[in-house]
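Just one protein chain is left out here, and the rest sit where they should.
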Amino acid sequence: MRYLPKSPEDRKAMIAEIGVSSIDDLFSQIPGEYRLRRDLRIPRAMAESEIVDFFRQRASENAAGYALFLGAGAYHHYRPVIIDSLISRGEFFTAYTPYQPEISQGTLQVIFEFQSMICELTGMEVANASMYDGSTGATEAAMMAMRLTGRDAVVVASSVHPEYREVLSTYAKYQGVAIATTKFGDDGRVDLAALDEAVTTETACVLVQSPNFFGVIEDVAAIADIAHKKGALLVVSIAEGVSLGVVKAPVEADIVSLEAQSFGVPLSFGGPYCGVIATREKFVRQIPGRLVGETKDKKGRRGYVLALSTREQHIRREKATSNICTNQALLATVATVFLSTYGREGLKELAQQNLAKAAYAASVMGVKTQGAAESKNGAGAGKARVLFSGSPRFNEFVVQTSEDPHHINHRLLEKKIVGGFPLQKFYPELGNAALWCCTELNTKEQIDAAAREVNP
Amino acid sequence: MRYLPKSPEDRKAMIAEIGVSSIDDLFSQIPGEYRLRRDLRIPRAMAESEIVDFFRQRASENAAGYALFLGAGAYHHYRPVIIDSLISRGEFFTAYTPYQPEISQGTLQVIFEFQSMICELTGMEVANASMYDGSTGATEAAMMAMRLTGRDAVVVASSVHPEYREVLSTYAKYQGVAIATTKFGDDGRVDLAALDEAVTTETACVLVQSPNFFGVIEDVAAIADIAHKKGALLVVSIAEGVSLGVVKAPVEADIVSLEAQSFGVPLSFGGPYCGVIATREKFVRQIPGRLVGETKDKKGRRGYVLALSTREQHIRREKATSNICTNQALLATVATVFLSTYGREGLKELAQQNLAKAAYAASVMGVKTQGAAESKNGAGAGKARVLFSGSPRFNEFVVQTSEDPHHINHRLLEKKIVGGFPLQKFYPELGNAALWCCTELNTKEQIDAAAREVNP
Amino acid sequence: MSERENPAASDQIRKVRPHPSQNEGLIFERSSPGKAAYMLPPLDVPAVDPSAALGNSARTEDARLPEVSEFEIIRHFTRLSTWNYAIDLGMYPLGSCTMKYNARVNEVVARLDGLANAHPYQPQEVSQGALRILQTLSEQLIEITGMDAITLQPAAGAQGELTGILLMRSYLEAQGNPRKKILVPDSAHGTNPATAVTCGYAVENLKSNSSGMVDIEALTRQMNEDVAGLMLTNPNTLGVFESDIHKIAAIIHEKGGLVYMDGANMNALVGKARPGDFGIDVMHMNLHKTFSTPHGGGGPGSGPVACKKILEPFLPVPVIVTQADGSLAFDYDRPQAIGRVRMYYGNFGMHVRALAYIQANGPDGLRQTTEDAVLNANYIRKKLEDVYELPFKAPSMHEVVFSHRLQAPRGVKTGDIAKRLMDYGFHPYTTAFPAIVADHGAIMIEPTESEPKEEIDLFIAAMRSIAQEAQDNPEIILTAPHTTRVLRMDETTANRKPVLRYAHQAKVPAE
Partner (left out) sequence: MSERENPAASDQIRKVRPHPSQNEGLIFERSSPGKAAYMLPPLDVPAVDPSAALGNSARTEDARLPEVSEFEIIRHFTRLSTWNYAIDLGMYPLGSCTMKYNARVNEVVARLDGLANAHPYQPQEVSQGALRILQTLSEQLIEITGMDAITLQPAAGAQGELTGILLMRSYLEAQGNPRKKILVPDSAHGTNPATAVTCGYAVENLKSNSSGMVDIEALTRQMNEDVAGLMLTNPNTLGVFESDIHKIAAIIHEKGGLVYMDGANMNALVGKARPGDFGIDVMHMNLHKTFSTPHGGGGPGSGPVACKKILEPFLPVPVIVTQADGSLAFDYDRPQAIGRVRMYYGNFGMHVRALAYIQANGPDGLRQTTEDAVLNANYIRKKLEDVYELPFKAPSMHEVVFSHRLQAPRGVKTGDIAKRLMDYGFHPYTTAFPAIVADHGAIMIEPTESEPKEEIDLFIAAMRSIAQEAQDNPEIILTAPHTTRVLRMDETTANRKPVLRYAHQAKVPAE
C-alpha cells in the first residue's frame, strides 16, 4: 500500500524484535470468533488517477459552473486563492490541536488573530476558537445562556434558520429545555409585541438571527430591550458574516453566534463550516470550546497558549461547558486569511457590492410589497412580488410568484442557473415564495437572465 | 495595488527620509524626453476573480479533457498529485539559485538527488542540474563534444526530433559548425551504412535520438562503434524519459541529453520543460550548466554546494562552457519527486504499460509494414499501415493512411480526440503518415474509438 | 538550568538541528491605512448607499480589520506556519489522536469545482454526484464496522457520541422508558461523560479492574433498569482490546440496555474485527483519525455514527434513499428521527477525503494499515518497557500507555518528558489521560501505521535517552524544552488574567 512506509523486511525485523511469530499474534486479544477472516467487501485499491477520475465524474454530476442564487445559510463568495495556498501548508493542515505551545505557536497565533477579528466584527469582547458551525454554535450559545442565567427556557424567532432551530430542538429535547417559537411580522422581522409576550422571567435567552432567514435585518436593539427587561440574555445568530461589512454589529447582544463560512470557506455541499461564539468578557468562563490567550514564555517573550481549559471536557468531564473537542481550526485559519485579505476597507466594499447586487436583483425580479399577507391570494398572473421590501435587508430577499418556484427553478436549471430556495417546506404560509441570494459573484447578466425566467 | 506592501504614509516617510521632494525626483537620471508621461496602453488592473475568469475562458478554448494521442517530444503522463503539493511550498518555488549553501540546502540536496537519478537512468556517471529543455540540451551536448574533441562538424540523424535539429542549426550557424544530416532506413532506424559514410575524422560527434522521432529505438551500440571508430563522440538525445524503464540505457554514449518532461512536468503547451545533460566523469569539466556536489561544512556535517562553477558564465564570462544561467531547477524538483514516486519498480511498470498500450493501438490501427517504401504508392483504399513495425519501439508509432491525416484528425476532434501528429511537414517522403503516441493515460476505449476513425 | 552549556547539542539528538526561524508580529501590527490585499471587479449594477438602504441598521464603526498587502499575508502566515510541528515534519505520537498521513489526493479531490462549490440546497437533480459520494461512503463504513445503518451528519467524534446516545435514548423512550444513567469507565475520554450529560443522562462511573479493563463484576453490579447503557472505548484508551466484550454486551443487553462504542480507536480494528460482530449497538468513527482526514490544527473533523437495525428509525434527518428511477434523494420524512444534530448533511468535505482514503487502500490496504499500526505500537512497547513502567500489562493494540513511575522519584513527570521530547525533535505523546494511570502520569503513545521503522527507532532512542537523563540530569528535563523558539509558557497568568484578543494601538484610529 503506497501510503505505508514499511518494506517486508522492516516488518519481519520488527516482528522478530517483538518476539512474536506473526503479526496475527498481536491481535490475539481479540476473541477468535470476532476476528474478520475475510476481506472487507469494498472495492479493490484504486490508483490515484482512478480516484481522481471517480471524483471528477461525481463532480460533473453536480451543478458545477452554474450561476448560483442560493443562500439560506450557505453563501457563495469569491475565495481569494491565497487561502488555499496557505492552508495547504502541511504545517497548518497536518498539525493537531495546539496543546503543546512551544511547537504550536503558528496555529495559536492564527487563532488569537481569528478571535480578535471576530470581536472586531461582532462588537463583542471575547470570541472562542470556533464551533462546528452556525447551527450548533447558536445552540451552544443558548445553552451557555441557560448556564449563565440558571434558567431553562428559550424563546426563538421563527425567522431563525429552520435547520438551526431543528438542531436547537434536538439538543434541548432531552435537557428539559422549553423552547417557544415567536413569529415574524408582515415586515419579515421579529414581531416585537409577540416576543414581548413570549419572554418571561423563566426565559434564559432570546435567540434571533440577523440578517434573518429572509435576509431581513432585525431590530436588535429593540429585541435586546425586551429580553433584558425580563432578565433574559439576547443571543444573536449571524449566518452571513459578510453582512457585518455594512450592518451594525449586534452590540446589544450578550452572546453572538457567527457562522464564518462566508469568510472564504467553500460551500462544499454544506460542510465543514466554521461557527464561532463571541460574548462579553464577564461571561467568558461559560463560553464553550477552546480559547487562545496571550502570555509570555519564561524568557519574557510573547506567545500564545490554550487558555481557561478548565471549562473543557478533557479537564472537567461531565461538568464541562460543552462536549466539543475537535473544532474547526483550519477553517478559522481560512477566515483569518480571508479577513486579512479584505481588511477594514475591503469587507465594507464587499458588503456594499452584495447589497447592490441584491437590491438590483430584487428590483428586476419583482414589485415591492411590504408583507406576506398578499401571498394568500397570490394566484394572479401579475409580476412576482418581493416580500418584506420595506425592511432593511442585506443580500437575500424573498420573491413570491404565482408559479411554484420549483417549476421556475426547473426552467432555470436548463439555463445553467440555480434559482432561489423554495420556502414552502419551511414556511408554507408564504405560498409560492423563494429565497434568493445575490453576492458579488452574481453578474448583472446572470441576474437579468434569472429575472426573465421568474417573470417569463 | 494589492501586491505592494506600502501605505501612502510609508511612502511619504521614505521620500522625506531620502530627502527628495517627490518620487519623480528619483527618476531624474532618465532624460525628460524619454520619460513616459502617460499610462501604458494596457487594460486597467483586474481583480483576481477577473484574472481567473480570463484564463478559465482561454483554457476552455483549448482542447481540455480531450483524449490525446500526441507525443512527438511532449508526453502526456499521469502526474502524481504530490508533485504540485510539494513544489507549491514557497520554500521551493520562491527561492533563488542556491548560491548561498547555508540557507539553500533544500534545493541543493534535491538537485543532487536529481543528478543521481539521471545517472541511474542514463547509465552515465555525472549529470548536471538541468538545461532549458531537450532541444537546447542536445545542442549544448553537441557543442560540448566539439570542445572535447576540438573538432567542428556534427553528424545528426534525420530521425532526431526536427525541432531539435532546427535549434542545433540556429546555434551552429554562426559558429562555423558544419552539420551533416544522415538518413533513416526502411526500418525507421539510422541507416548505419550512410552514417558510416558521413562520419569523418573531422566529426566532433554523432547526434541521434532514441527512441527516435518515430518512436523507434536506435541501435546505440552500433552507432557508437561507428562514431568512436573515427574518434567522434556519440551524443544520444532522449525525448521520452519514461522509455528508460524498459529500454536499455545508452551506456555506449559519451554524452546523453535527456528531456525530463515525461517525469511529471505538465505539457503546458510546450514549456517550461526540463533538459539535462549526463556524461562520463572524465568529461565533467566541459559540461555546461550548474552542478551540485557533496561536501562537508566546517563541523564535518554533510552538505551540498554548487560545484565546478569556474565552468560557468558568471565566473568565466566569454570563456564559459555555455551562456546558460537560469535553468529549470523547479522542474528538476518535479522530476525528482516523480521518480521517487515511481521508483525502481514503478518506472518499469509504467514503461511496460506504455509499451503495451502502444502495441495494442498499433495492432488495432494498422497492418504491420517494415518500411517507408510503401508510402510512395499509398493511395490504395486498404487498411492503414504501421510503418517500421519490425523495429523495436516504445510508445510511439507511425501510421500511414490513404487519407490525409489532417482529415482524420478533424473527424477525431469532433469525438473529443486529438489524433496523431501529421508528418507531412517534416517528412513529406512518408506521405500520409502520422505519429501516434499512447501512454498509460490512453484507455483501450479511447484507442478503439480512435482506431475506428483511422479506418472508418 | 543545568550546567551543560547547550542541551540542544546533545550527542543523543540526531533528529533535529537548530536553524533560524523568522519572527513575526500579529497581523494587526502590520496594518496601515491605505494598504489593501483585495480588489473587487467594478460593480455592474447601481451602487446602493448603505445608510440609505439600512437606516439605523447601517454600520457606522468599522471593524478594525488589518489593512495589509497580499504579499504580507503570504509572509505572515508562511512564517507562522514554520513555528508549528506537523505530521508532515515528523512523528506525532499523540495517543488516541491517530496522527497519520493525510494523503494529498484527498485534498485535491475535495477541492474539485463541482464538489467544493456545491451548495447544500441545490436541487437534487444536480446533486447526484454529491449524493453518490455520501452513499458510497456510508455503505463502505457500514461494511467496515459490521453495522446496519449510518448517519454521516455529526461534525466530530463528540457530536457522534451525542448522536449515538440520543439514538439510544430515543429507542429506549420508544420502548417506554429512556432511563436515567449511562455507565462510563473511568478510563474514558472526557467527551464521553460530557456527552452523556448533554443528552440528559447522569453519568455513573465504572471503575476499571486492575488490568485497566472493564470490571465484569462491577459492571454486573452497576447494570440495572435505570441504566440506558454503556459507553465503551474498544480498544480502550490503554490500547487494550476488551476481550470480554461479548460478556460485557450480554450483561448490558440482558438488562435492556445498549452498548455505545467510542470508535476513536478504530485504527486498531479496521479489516481485522468489526464492532457490529462483537455486540456493539451503536458507535461513532472519527474520520479525522482512522480515515486520515487532516486535523488542521484542531479541526474540522467528522464523526459518522453507525448503528444496528433497531436504532435505524431514529437516525437524524435527512437520510439518503435510492428512488425508483435509480437516482438518489434525501428523505426527511422520518417520524421517529431524533431530529438534526447540525444543519445540512455533515462535513461533506471530510466525507470526500475519507472515501478517497478507503479507495486508495482497498481491503488489503486497510488490513495492512491496521496491522502496521499495531506492529509499531508493540515494537515501541517492547523497546521501552525496560525503562518506562507499564502500569497495565495486557497486550497492546495500536497504542501503548506507560507511566512516569520510574522517573517520578527524580521529580520528572510525564509532562516534563513530553517537553524534553521536543528538544529531540518529536511532538510529545498524550499526557492528559487516561486518568486511571496512577498519579495521572500517563505516557500514551500511538505511532500509527504512518511511521517508518527508522523514525520509530529515533523515537525509541530519544525516549531512552530521556530516561537516562532522568537519572543523570533531571534538571535538563524539568527545564525543557531548550531549543524551541519560545520556552515554557506562563499559563498561570494566561488563565488568571486572560488576554484573548488584540488590543488596538493608537496606530489604527478608533472611530
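Here the chain labels run A, B and C in written order, and each chain numbers its own residues starting at 1.
We adopt the following convention: a contact is a pair of C-beta atoms (placed from the backbone, for glycine too) under 8 Å apart; a residue touches a chain by one contact, two chains touch by 3 or more.
Since the structure is predicted, the reported quantities are computational estimates derived from the model, not experimental observations.
Every shown chain touched by the omitted chain in the complete complex is listed here: A, B, C.
Across B:158, B:203 or B:327, the residue that sits in touch with the chain not pictured is B:327.
Of the candidate positions B:70, B:232 or B:277, contact with the hidden chain is made by B:70. Here one chain is not drawn; of B:19, B:150 or B:456, the residue touching it is B:19. Touch with the hidden chain on the side of chain C covers residues 8, 14-23, 30, 69-72, 74-75, 78-79, 82-83, 88-90, 101, 103-104, 422-423, 425, 450, 452, 454, 483-485. Hidden from this view is one chain, which touches chain A at 2-10, 45-50, 81-82, 85, 90.
Operating definition for what follows: only the chains that are shown with their structure count from here on.
Chain centres here are C-alpha means, and the one lying farthest from chain A is B. Residue positions of chain A touching 2 or more other chains, listed in rising order: 48, 52, 80, 85, 88-89.
Counting partner chains per residue, chain C shows two or more touched chains at residues 33, 35-38, 40-41, 67-68, 70, 74, 78, 105, 107-108.
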